[in-house]
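Missing here is one protein chain; the remaining ones are kept as they sit in the complex.
As written, the chains take the letters A, B and C, and residue 1 is the first residue of each chain.
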Amino acid sequence: MTALLKLLRSAPFSARLGMGMVLITLLAAILAPAIAPYGETAVTGDVWLPASSSHWVGTDNLGRDLFSRLLFGARNTIAIAFLITALSFGVGTVWGFLAATVGGWIDQLLSRGVDILMAFPTLIFALMVLSVVGTSIPALVVVIALLDSTRVFRLSRAVAMDIAVMEYVEAARLRGEGLWWLMRHEILPNAMPPLVAEFGLRFCFVFLFIAALSFLGLGIQPPTADWGSMVRENAGAITFGIYTPLWPAGAIAFLTVGVNLIVDWFLHVASGLED
Amino acid sequence: MNNPLLEMKDIVIEGLTGDAWAPIINSLDLTLRKGEVLGLIGESGAGKSTLGLAAMGYARQGCRIASGAIVFDGQELLGAPASQLRLIRGARIAYVAQSAAASFNPAHRLIRQYAEGPVQHGLMSAAEAEENAVTTYRQLLLPDPENIGYRFPHQVSGGQLQRAMMAMAMSCRPDIIIFDEPTTALDVTTQIEVLAAIREITRRFDTAAIYITHDLAVVAQLADRIMVLRNGDLVEENDAGEILAHPREPYTRDLLAVRSFRKRESDAALKKEVILKVEGLTASYTGENNVLEDIDVSVHRGRTVALVGESGSGKSTLARVITGLLPAVNGRVVFNGDVLPAALKHRKREDLRRLQMIYQMPDTALNPRQKIRKIIGRPLKFYFNASRRQQEARILELLEQVELPADYIDRYPTELSGGEKQRICIARALVAKPDLIICDEVTSALDQLVAEGILKLLLNLQRQLQVSYLFITHDLATVKAIADEIVVMLAGRIVEKGPKKEILTPPHHAYTHRLLACVPEMDPNWLDRLLEKRPAA
Amino acid sequence: MGDLRPDFVGIEALPGDLAEAVLGQSATPETVAAFRKELKLDLPPHVRYVAWLGAFVRGDFGNSLANRRPVADLISWRFANSLLLAGVTALIAVPVAVILGILAALYRNTVFDRLISMATLSTISFPEFFVAYILIALLSVRVALFPSIANINADMTLGQKLYAICLPCLTLAMVVTAHMMRQTRAAIINILASPFIEMANLKGLRRLRVVVLHAFPNALSPVINVIALNLAYLVVGVVIVEVVFVYPGLGQLLVDSVSKRDIPVVQASGLIFAATYVMLNLLADVLSIVSNPRLRNPR
Partner (left out) sequence: MSRLKSLEQVLSAGNLSRRAFIAYASAMGLAAAVSPMAFPSKANAEGPKRGGRLRLGLNGGATSDTLDPGIQLAMMPQVLVYGALANSLVEIDADGRPAPELAERWESTPDAKKWIFYLRKGVEFHNGKTMDADDVIDSINWHLKPGTKSAAKALVESIVSMKKEDKYTLAFELKSGNADFPFTLSDYHLVVGPQGTDLSTGVFTGGYKIKTFEPGVRAFAVRNPNYFKSDRAWFDEVEILGINDVNARTNALKTGQIDVMNRCDLKTVHLFKRMPGIQVMRQDGFKHFTFAMRTDMAPYDNNDVRLALKYAVDREQMVKTILRGYGRVGNDHPISVANRYHAGDLPQRQYDPDKARFHLKKAGLDGATFKLHAAEAAFKGAVDAGVLYREQAAKAGITIDVVREPNDGYWSNVWMKKPWCAVFWGGRPTEDMMFSTAYAKGAAWNDTFWDHPRFNELLVSARAELDEDKRRAMYGEMQRIVRDDGGVVVPMFSADLAAASDTIGHGKLAANWELDGFRAPERWWFKS
C-alpha cells in the first residue's frame, strides 16, 4: 500500500493529470444522483437549448438536461464498459494462460479457434449475435466481452509464453505444482503490468465500440444515458451549428485521454521495473 | 611522457533511483596517456562502465555527469554541444561493448556497419572503408577476411563477432578505445582469441585503451596501469605489475586471493552409496539429432560431481533430462535405487522433493512478485503440509543457514543483491530436504567475491547435511574449488571423467588440456607465454 | 474451408429467416411459405450447406436469397469499392503514420512529440462517426469543399470517384493513422533501448541516421503487423463510415444481409472478410520474414 502511494507520488505531471481526469469522471459517476440537477430521463425544457443558469451545458435532442445526462452517462458508460472489460479479461486471461502454460494441442486448438473468430470483423459478429439475442444490457455485456476476450487471449497468451519459460516457473513445475497454481501464483502476478495497461486501453475501446453499436442501433438503448448514444442522438445537430454533441464526445475523449495518460506512465514504470 | 591524451578530473556521476539522483561515481580522477592501457577493475556496481562511457562524454539513460572536467586532446567534453561530441565519438574515441551480438545492428551486414563510421565522419569513401575493413579483419585474424564482412551478425560466431566489433572500433583509427568487459560473455577458449586481438590492436597502432573488467587475471595480461574501483570510489591505483605483486588495500588482496581455496581432500577419500546413477542416456530435442549421446554419470551421497564443458556441450540438457523436463530417448535415471519415470508428470512428489535444482540466474529463478516467505514457504506447505507457524520457524532457520538476516523474510527478490538472491535459491532447494541438488552454473552470473561466498556456503551445507551436488559449470576455477569428481563433456559426449585429482593432473585428455590452458592466471606474462606456444591461427 | 462453418452456423442460428425478415409486417403465412419454398429454405440446413459448399467449390457463390441476383455480382463491385476506399486511405495513412511515428520517436519527449501524441490520442478517443460528422460539418456544410455523401457509381470517372471519397478517406485515415503512428513510435522507441543503438550513438552518428537506418529497420516487423491489422480493419471494419457517407461498400451490404438473413451473401462476404484478414496477415508474416535478416539469411 505504501509502495503504491510512493509510486503515485513519483508520477509525472502527465500521469497526475490523467489520474485527475479519471478521478473527476469517477466522482461524477458515483455522485451523479446527488449532484445532477435533474433526473436521467426527465424532459425539462425545449430541445437543444443553449447553456444557461438552469441548464449548465444546455439541453439535448429531447429537451433533457445535458449536464445531468452527462453525469448519469458517466455512471452507465463506466459501469458497463468496466463490466465488459473485466469479463473479457477474466475469460481471455484464463484461456490465454492455459494455452501458454499447457501448450501442445490445447494451445493449437484455442489459438486457431481464436484466429477464426478474429477473422470475422468484430462489429459484424456483434451485429449478428445482438440482432438475435436482443440488445438488453446483459446481452451487450456478454457478447462484447466474449468478442473482446479473443484479443485479451492473444495478449495474455503472448505474455504468459514469455513468463512460462522463466526459471521460477520451471522451478515450480519441478516442484510438482499443478496448472492452477502455475497460472495463479507464478504467471498472473508477473503478467499484471501489460495486462493492466491493456485493460485501460481495452476499456476505452469498449465504450467506443458500444458507441459504434449504438450508432447502428444495437448498443445501449434509449432512454438510458450513455455517452456513445448521446453523441449519436445529438450528432445531427452539429451541421446546424449546434455544438451540444461536443459535450458527450468531449466526455468520451476526456476519459480516454485520462486513461491513456495513466497507461502510458504505467507502461513506462513497468518497463523500468524489468530493467 | 607527453601531455595526457584524456584527463578526467573530479568526476561525479549520478544515477536516478526512484525520483532522486544518487552518486554512482564520487569525485574520481582518471588520466590516460597515448598508447597506454588502463585497466578499470571492480565488481558490478563499482561504476566502471559508467566511468568508461563518461570518457566519451556520454551518460546512459537515467545517469548524468554532474560535475568535473573531461578534457580530451585539449577539448572540454563536458557540456560540449552534441555536434562536437559527435565528431569525437567513433572517430577519436571508440567503444567496444560487452556483448557484440547485441551491439551489432542485426539488420545490417558487418562491413556496412564497419564502413559507416569512417564514411559518416568524412574520413573515407565507402569503397575505401570496405577495403580498409578487409585489412583490419585480416590483422585481427578473422577467418576469410575478404568475405566475412558481408555476413549478418547472426551468421558469425561469438568470438569472431567480438573481434569484428574491435575491427569496427578501429575503423577510424581512434586515439582511444574503451573496452567494456569484452570477454565476459565468452567461453574460455574463445576469450583467448579476443584477448590476443586486443593485444594486437593496442600494440600495433599504439592506441590508448581503457579496459573495463571484473577479472583481475584478464586485465593483468593487458593493462599497463590498473585502477581498482568499489562503489564509485577509487580503492587503489598503480602499475599493473605492482598491484599484482604488492596489493596495498585489503579489498585488492581479496580480489587476488579469490578461489584459491580448495575442498578438503579427506572427504573425497571415502566411498559412499550412489544417490544418482545415469545409465546410457541419449536425448534429443527434435527426435533426430541427439544432443546427448550415451551418458553415464554417478553421484555419491554427500559428494560433488562437476560437469564441465563449453557452451553447447550438452551439460544443461543433461540436467533437464535428469529432472524430467526433457524425457530421454534412451537410457535411464536411477535415483535412490529406483528408476525414475522419464517424464516429469509421471514422477512421484516424493522423488521431486528429493531432487532439487539451483539455476544460473537468480534473477529469473525467483518470482519477482513473491515475498521470500512465500518462495521458501511454498515447498514446505507443498511437501510437508507445514502450518503457517511451522513454515515461519523453518524459514528463519534456513535464512540463518544461508547466512541472511531474519528480516529478509518479508522482502521481495528485487530488494536483494545477486548473491543474496542466490542464497534464497539455495534455501528454497534445501527446504525440501533433498538428497541431490543440481547446480546449473550457479556462480557464473555473480561477482567473483560473491561467487566465492556461495561456493563456501555450498560446501558448508554439504558437510552439515550430507547433500550431493551435480555441479554444472564452464569455469575450471570453480571446479577446482568444489568438485570431488569431474566429468568433462564435449558435443554431447563424455570426454573424460574421474576423481578431481586424476583429471587435473597431467597427462590430460587433449580437450581437457585445452580447457585448462585457457584459464587465465594471475601472471602478467601468462597470455604472452600461451600465445607463443600456440601456432598462429 | 474451416472458416466457413462459423458463419454458416452463426446465421443458421438466427431465429426467423429471410422470408420473414424481408417481408416484415407484410408477411402472411402464405407468402412466407411461398418465399421459403422458392428459396429452398424449407430444406434442412445441412442439406443447404452441402449444396452451397459444392457450388462454391465450383466457383459459384450462389444467388442472393433476397433478390435472386448472383452473389458474385452483388459483391464484386462493392468489394472493389471497399478496396478503393481502403487502398486510397492506406496510400495516405501508411506513409504519414510511419513518417510521423519516426519523427515522434526522433524528437521524443519534445513539444512536437507531445503535440502529435495528444492529437492522435484525441482522434482515437472519439467515435468514428463523430469524427465523420465533424468533418462533414466543417468541410462540407460550412466550407463547401467536399461532398457529404460518397455515393460513387460505375458511371463516374476515377477522378470523380476520388473526389467523392475525400471525406470518408480522411475520416478513416485519421483513425488508422493514429493507431499506426503510435505503434510505429512505440516500436522504434522500444528498439532505441537496444545496445546496438547505443553503439550507433557512440559511433558518432547523427540522430536521424540512428533512428531511420538503425532503429527503424529493426522495428519493421511490429510496424508491418500493425499496418496489416489496420488495413484489414480498413477493408472489413468500415461499416460505420460506409453508413455515414452512404458508401456502397461491402460492409454495408453485410450489415444489410445480416439483418435480412440473406445467408449466401453473408457467407460469401464473410468469406471475403476472413480471406482478406488471412491474406493480410500472411502478407505481414512474409514481409516480416523478408525484413528480418535472421530469417532471410539463415546461418
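Here is the rule we go by: a residue touches a chain if its C-beta (ideal position, glycine included) is under 8 Å from a C-beta of that chain, and two chains touch if they have at least 3 such contacts.
Everything quoted here is computed from the prediction, not taken from an experiment.
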Checklist entry - Of the chains that are displayed, which are in contact with the missing one across the whole complex? => result A, C
Next on the checklist: By the contact criterion defined above, which parts of chain C meet the unshown chain? Give residue numbers in ascending order.
Outcome noted: 14-16, 20, 22-31, 34-35, 37-38, 64, 66-69, 74, 133, 136, 140-141, 143-145, 147-149, 151, 153-155, 159-160, 163, 243-246, 248, 253, 256-257, 259-260, 262, 265
Item to check | Chain not shown, touching residues in chain A | outcome: 41, 43, 47-48, 61-62, 131-136, 217, 221-223, 233, 235-237, 239-240, 242
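Just so we're on the same page, only the chains that are shown with their structure count from here on.
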Item to check | Inter-centroid spacing, chain C versus chain B (mean Cα positions, whole Å) | outcome: 50
Checklist entry - What is the distance, in whole Å, between the centres of chain A and chain C, each centre taken as the mean of its C-alpha atoms? => result 22
Next on the checklist: Quick check: how many Å separate the C-alpha centres of chain A and chain B?
Outcome noted: 46
Checklist outcome for this item: Residue ranges of chain B touching at least 2 other chains are none
Next on the checklist: Show me the residue ranges of chain B that touch chain C in the complex, using the header's touch definition.
Outcome noted: 53, 56, 58, 60-61, 85-91, 94-95, 97, 99, 102-108, 116-117, 120-121, 151-152, 154-155, 168
Item to check | Complex contact set, residues of chain C against chain A | outcome: 2-3, 6-7, 10-11, 13-15, 118, 121-122, 124-130, 133-134, 136-137, 141, 233, 236-237, 239-240, 243, 251, 254-255, 258-259, 266, 270, 273-274, 277-278
Checklist outcome for this item: Listed in rising order, the residues of chain A that touch chain C in the complex are 116-125, 127-129, 131-132, 204, 208, 211-212, 215-216, 228, 231-232, 235-236, 238-239, 245, 249, 252-253, 256-257, 260
